[in-house]
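Every protein chain of the complex appears in place save one, which is left out.
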Amino acid sequence: MSTVTLADARRVIEAAEKRADEIGQPMNIAVVDSGGNLVAHVRQDGAWIGSVNISINKAWTSRAFDIATKDLGDNSQPTQQFFGINTTNGGKVAIFAGGIPLSKDGVVVGAVGVSGGSGEQDHSVAEAGAAVF
Amino acid sequence: MSTVTLADARRVIEAAEKRADEIGQPMNIAVVDSGGNLVAHVRQDGAWIGSVNISINKAWTSRAFDIATKDLGDNSQPTQQFFGINTTNGGKVAIFAGGIPLSKDGVVVGAVGVSGGSGEQDHSVAEAGAAVF
Amino acid sequence: MSTVTLADARRVIEAAEKRADEIGQPMNIAVVDSGGNLVAHVRQDGAWIGSVNISINKAWTSRAFDIATKDLGDNSQPTQQFFGINTTNGGKVAIFAGGIPLSKDGVVVGAVGVSGGSGEQDHSVAEAGAAVF
Partner (left out) sequence: MSTVTLADARRVIEAAEKRADEIGQPMNIAVVDSGGNLVAHVRQDGAWIGSVNISINKAWTSRAFDIATKDLGDNSQPTQQFFGINTTNGGKVAIFAGGIPLSKDGVVVGAVGVSGGSGEQDHSVAEAGAAVF
């Protein structure tokens, strides 16, 4: 099984940090492997301390359901099919933008999670990270 | 980095209690430091016991995301960008009025959280506390 | 039913703080009422942040079982009758010195919990607080 090495995670985080610096919003950035387990996390100076947990959980969620958390969020609104999913799994499911799966040959083998700004900013920074995987 | 001393916290709590007395609604009032850790808490006689936890979590939330919980709440409604944030961080994120950051020289170094009345009352009492920091 | 008012809790905390200052060890001090619910908490400047939770739980434990946590600890060692009690109640049971019941006319109506130093120091500071109740 393919997965995400620490070297991979560092490359993803470096690209994500670069984007965060460009937009001027300090971020928490986390990368998990194919088992959903944390490979690496950084909190940029000044980033929200409440986003440590969220970045890690966004990454876990994206691998756990092989989906961007932004898209899962669309399905988790009141009356939608996954409404309430964020209280399962001991509260580890994040349903707002910032988590993106990392794939190899069409198979999800990990994920990156970003938290520290608006939903749009978080997703953009995660995209920059995922792009170099 | 600056933080909140116990003397600071007592001054904030005293001002908040005074406002609570004026409006005739007993309150729980909590103050956290720059790391989000509790510095002091009081429950006025007759205040809700279910609000002990909420006051502490409102203070934590305001420091964790450098925002008034009232404003975070606006962004955490269904279809809004942070919908679901209240189930992250082990349930410590409060998304209704009553938490306000405490700042020094433009930097958030702590927060006050109030719970025991309506959202408007809680926010008003927190404001009175924050005003003397 | 008698209980602990905020004025009571402040008197207890003031006496406990005085003792903590005398022995030169900053402390977390918490007081709970007859329902085991927090009335007030202070963390003196420089006291351990890991002791916020412990001071509150020591106070809760002393009221929950109407016993000094020091004595409960003696009964909670391996092979003793309450071994394992500290993993009940969602982890709120503290089994080391620093929690002391507060009584009125022979009935426990609350408790004080202290954490921040050695077991002996914590118990001594709690005693100073309980003495003025």
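Read from first to last, the chains carry the letters A, B and C; within each, the first residue is number 1.
As a working rule, a residue touches a chain if its C-beta (ideal position, glycine included) is under 8 Å from a C-beta of that chain, and two chains touch if they have at least 3 such contacts.
Quick caveat, the model's predicted, so the values are computed rather than measured.
Trainee: Determine which one of B:T3, B:N53, B:N75 or B:S103 touches the chain that has been left out.
Mentor: B:T3
Trainee: Which one, C:Q25, C:S62, C:N86 or C:S124, makes contact with the chain that was left out?
Mentor: Looking across C:Q25, C:S62, C:N86 or C:S124, the contact with the absent chain belongs to C:N86.
Trainee: Using the definition of touch stated at the top, determine which of C:G24, C:P78 or C:G106 touches the missing chain.
Mentor: Once the missing chain is taken into account, the touching residue is C:P78.
Trainee: Which chain C residues touch the hidden chain?
Mentor: Missing-chain contacts on chain C: residues 48-51, 53-54, 57, 73, 76-78, 86-87, 91, 93-97, 118-120.
Trainee: What residue numbers in chain A mark contact with the hidden partner chain?
Mentor: Listed in rising order, the touching residues are 5-6, 9, 35, 37-45, 49, 52.
Trainee: Mind listing the chain B residues that contact the chain we can't see here?
Mentor: For chain B, the residues touching the absent chain are 1-3, 33-37, 90.
What we mean here is this: only the chains that are shown with their structure count from here on.
Trainee: If each chain is a dot and touching chains are joined, what shape do you get: line, ring, star, complete or other?
Mentor: line
Trainee: Centroid from C-alpha atoms only, then distance chain A to chain B, rounded to Å. What do you get?
Mentor: Result: the chain centres lie 28 Å from each other.
Trainee: Out of chain C, which residues touch more than one other chain, so two or more?
Mentor: Not one residue in chain C touches at least two other chains.
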